[in-house]
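Once you've had a glance at the structure underneath, I'll fire off some questions.
All protein chains but one are shown at their positions in the complex.
Chain IDs A, B and C follow the sequence of writing; residue 1 opens each chain.
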Amino acid sequence: MVIETRPPHESDLETIDINVNVGPQHPATHGVFRMVLTVDGELVVDLDPVIGYMHRGNEKLPENCDYRQVIGYHDRTDYLAQFNTEHCYVEAVEKLAGIKPPERAEYIRVILAEINRIASHLMFFGAFGTDIGLFGTSFMYAFRDRETIQDLFEEVTGERMMYNYFRPGGVAWDLPDNFRQRCMQVLDSVERGVEQLDGLMMENEVVLARCRGLSPVTPEDAINWGLSGPMLRATGLAHDIRRAEPYSIYDRFQFDIPTGKRGDVYDKLVVRLEEMHQSARIVRQALETMPEGPIMAEGLKRVLRVPAGEVYMRVESPRGEYGVYLVSQGSDKPWRHKVRGASFSNLSALRAMAVGNFVSDVIIILGSIDIVLCEVDR
Amino acid sequence: MVHEAATAAPPQPIEPGPVARLFQSSLPGLALEIGQSPIDEVVTVRREDFARVMETAKNDEQLALDYLRCLSGVDWLTDLETVYHLHSFKHGHSIAIKVRCPVADAHVPSVSHLWETANWHERETQELFGIVFDGHPDPRPLLTEEGLGYYIMRKSHPLADIEEWQEDYLKTIEEAKSQMAVATGVAAPVDEKALKIQMAQQKAAVIKKARDEARAKGLSPEDEKAAVQDAIKKFEEEHAARQAAAPVTPAKPVDERAAKIQLAQQKAALITKTRNEARARGVSPEEERQIVAEALKKFSEEQEQSAAAPQAAPAQAPAAPSVPTAPMDRAAKIQLAQQKAALITKAREDARAKGLSPEAERQAVAEALKKFAEEQQAG
Amino acid sequence: MSLVLISHNPWLESLARLAIIALLVPVTVIILTWVERKVIGRLQMRLGPMRVGPYGTLQGVADTIKLLTKEDVRPQTADRWVFELAPFVIVVPVFMAVVAIPFTADLFIKNLTLGLFYFVAVSGLSIVGFVMAGWGSDNKYALLGGVRAAAQLISYEIPLVMAILAVAMLSQSLNLAVIVGAQEDTPNIAYQSLAFIIFAIAGLAELYRQPFDIPVAESEVVGGPFVEYSGIRWSMFQLGEFVNLVLISILGSLIFLGGWQWPWSVFDASVPVAAQVAMMAVKTGTFIFFFMWMRASLPRLRIDQMMSFCWQLLLPFAFLQIIINGLVLVYDWPNEILIPLSGAAAAGAVYLTYRAARATGVRYQPGYQTVGSVL
Partner (left out) sequence: MLGVLKAIQTTVKAALRRPVTVQYPTEKKTLPHRSRGLPVLLWDFDISEPFCTGCQVCARYCPVDCMTVTMKDNPNFAAGKSKRKKIVDKFYIDYARCMRCDICVEVCNFDAIVMNNTWQGVELSRYDRQDLVMDLPALLRQSKTGELETPFREPMGVAHSGWAPKMDEEEERAAEAASLEKHHGTSPDKPSAPTPTADPTAEVPAGSQARTERATAEAPESHAQAGEGGTAPSAGQKPAEAGEGPEKEGGEG
């Protein structure tokens, strides 16, 4: 898609385009990300994204850590969907080392990952509401439900965000006894909360007027830019790694893949809202059929030495395809540990999507990508 | 577009999987090294025909690999490898394509004209690994700032051990150890970790200096690299020579950081003092600036004399971690705590002897503690 | 002036009244900040300030003390006098407007015969303050915010004035007391429902509150013209905003909800002062709650949508309302005809906005690609 930036008009009153720095410190950049907007009045003529503020060497440090110490790094790459990222890394190590986790552990992982997806989408709706102008109302509704989910996670793992709960070969320890009933209770209250968010935002004419038809994306462009997750599905492509390349035990559950029509900002809202219902559906199915039994594979030695080899394990995180390319030379430290953040590719398409709109639209387009800066800069 | 759920390519012995066979059929007579990872098939390609392979991968009907998932660089010490994980939406299959290039000549043709997402991935790999992607539209670094001089993800870049981050905390222990060693007359153990880090930093400095000279002389990239290589070799020989000549006994590390801070503070105080005087005299800004400059020059001369003079006062060991209270009442406190603990165990013993329930037992312990506290006040 | 405070000397008298106003208004603003945070908190299922004083009642006082003691910084490259005078240019017109607004029959500073005209003229001045603040603070966000404020406030000034004009036409006078008197039996809201809707929306835009808080959109221009202000200067902007809120609410209840008389005047003529004050408090309270309610539930419009909404919809319907009033007055039809006419026009306006908003697209269910489990 070729972007023709408007040639500067030569009116008698010589006007210049000013560079507005939507800087690293800005309420709308969801973290430390800077956009240098060249603005002609309210119209954005050019946009130069600047990233790297959160670069902490998340790919270099694990080369000095034991395979179990690396899990902490994955909690901190995508800090809104830790169970999904841990799940991806742990599956990568298991595929390399040939470990088969027991059934119950697989179920626990799927349940927690899907609830974490709901929490992440709730965070999206809260932040998006603030971007579009709702004075914190959507934030409060979304965070009230996210708190209930975080309390549930605290009962299971002991932490509200950085869980470090999955292990290569299973999970650290078993679920508490009242987990099934607590989980059902949390799911019901969260579903009520999602209805409330739906009522507040989805049919609101002001939201419709602002988001409908804003920067539509065609499927071909989405594939070319490497978009994934809700951004890709909003364009109409039903590509979901849980369905296209089933990993873990996702192939045992019935769920639908919501897709949008024109790939504009409103479709992304619709797709994410629907995904929350689908995730709740998966969790309910998993809770019924969860077996009892051990939660850690047998015969794991104290120091996990992974045989030489490489694997690119990818998982459907709430933001898109989260991949870990793990290369091991047979020692107990990974040789190369590359993390493919979904927001990295999604963000690279920002310039093409944003140029030509108003300043207030660029803020919403950035909000609709639902970026997590740690995943972009690693 | 119908998406049939592609079953993961079953791990087989190295005979080519379905996608690899497609590759062979669409690129007859091309040297393809076929491999198999737990999920995708792997095809290693020579650098010369890499561009052609990527063209067919994207445009060929059978392959139609139109989605570049992940582009990662890997440093195998002798050569650098870039791995492209591709996926096809039409057929639902995916494959990994690898290409290697020697460390000295790290050039790989860019694919950002085929897949838009390769733009950012290549910029990132370029700044972290030093692999130059020829034909990339905008080769600015993405994550790190301009002109870093060294490539972070390369194995040659030293990953300092975690102790490096705890300098001041560990310095206290080092200090204690060296004092204790001096006291007992045993030679202080040579701290190889600090030496290793120093060596690496010097090496990085040497590389940077060599590269700047080469660039200053306007050499072409190849002999610039050659210049850097022999600078490194020269540095190694010198180091080995110095090593052999005099076994290095580590002088007690004067805590320069604290000294530097002190120096800076003195300078700042001096500047403000002179500036206030100048302003009091109502001097014009230029003279004011000269006066401050002279004061600073005078101050730095004094510094040289005092530095030439006998060694600066040994830097005082930074405060030992969290031993706030004076030792005397700490012992009293420990003693008090031990008494309390003994009391608790005694109260617990007789409560259990009487066979009380856990709650009653806890009350018993609480009363014992209260009684003990009253005795303390009274006593 | 029936109520005499101190003495018959007009100078002393008005000085005393101004002193009361100078004291009363900041206190109401302090209370209002607390009320706003409590109401919006309640609408968002949280408690709002609870820590300072019982139920957080001293929160307003604490904020004021903080703002007064905070250092008010001026950027070095700021245009000095433009930057420093901007807050006064915004606040002084608002306080001037307070002079002409009667709270009850005899509680007012000066009841001008051209009260409405004076109010509208004075409230137009504060727009200059926004542009001065925007330009003076030499900050790109402030510049954008200032220009946006100018665009919005000027364009929404006109429908506001038209709505007020329609009411003034009906009661044949610009004196607020007379207008309230005219609403003896039926408040103007019945006669002028379309003007009431236009007044409410334009009033919301005058106050730059949600969904029209485009000049101070914190996710886009981070506080707009007030970005570089802090300490007491910023608190003056805050003061100006809240006093404006109170003023427009009072004006609305005076000219549309029948002021201090309406429900009582239907039964018996004499209305005790306490009842008048209570009546006015209730009506102003509803207006203020309506503005806060909007703030908690509506997102922000884009600048071009806001402008087109004003010029393509509010203005034509404001003129329509005036034409209807004109017809009724010229042909001496009884006022009751206004109720259906104005109501129909209002319904037309609401339907048009509804269709315009919906034209951009109806909410629809996502298309599902229902692939069952692979088992």
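Convention: a residue touches a chain if its C-beta (ideal position, glycine included) is under 8 Å from a C-beta of that chain, and two chains touch if they have at least 3 such contacts.
Since we're looking at a predicted model, the values are computed, not measured.
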What shown chains come into contact with the chain that's not displayed?
A, B, C
Contacting the left-out chain in the complete assembly, out of C:Phe95, C:Phe117, C:Trp264 or C:Trp293:
C:Trp293
Consider the whole complex, including the chain that is not shown, and state which of A:Gly98, A:Gly158 or A:Pro307 touches that chain.
A:Gly158
Of the residues C:Trp81, C:Trp311, C:Trp333 or C:Tyr354, I need the one that contacts the missing chain.
C:Tyr354
In the full complex, which residues of chain C touch the absent chain?
41-47, 50, 293-294, 296-298, 350, 353-354, 357, 363
In the complete complex, the non-displayed chain touches which residues of chain A?
65-66, 68-69, 71-72, 137, 141, 144, 147, 151, 154-159, 162, 164, 167, 169-170, 172-174, 176-178, 196, 199-201, 203-208, 294-296, 298-304
On chain B, residues whose C-beta touches the chain left out of the figure:
162-163, 166, 169-170, 173, 177, 319, 321-324, 334, 337-338, 340-342, 344-345, 348, 352, 358, 365
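Following the convention adopted for this analysis, only the chains that are shown with their structure count from here on.
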The chain whose mean C-alpha position lies nearest the overall protein Cα centroid is chain A
Please work out the Cα centroid separation of chain A and chain C, and write it as a whole number of Å.
42
How many angstrom lie between the CA centroids of chain A and chain B, rounded to a whole number?
26
Cα centroid separation, chain B vs chain C, in Å, comes to 57
On chain C, where are the residues touching two or more other chains?
371, 374
Multi-chain contacts only, two chains or more: what residues does chain A have there?
238, 243, 246
Interfacial residue positions of chain B with respect to chain A in the complex:
1, 3, 5-6, 8, 37-40, 42, 66-70, 72-75, 83, 85, 89, 92, 94, 96, 115-117, 119-121, 128, 141-145, 152-153, 159, 161-162
Name, in rising order, each residue of chain A that touches chain C in their complex.
18-21, 26-28, 39, 42, 129-137, 140-141, 144, 200-210, 212-213, 236, 238, 243, 246, 251-254, 256-261, 266-267, 270-271, 274, 358-361, 363
List of chain A residues in touch with chain B within their complex
51-52, 55, 57, 59-61, 63-64, 95-96, 223-226, 237-239, 243-246, 309-314, 321, 323, 325, 327, 335-336, 338, 340, 344-345, 348-349, 352, 377-378
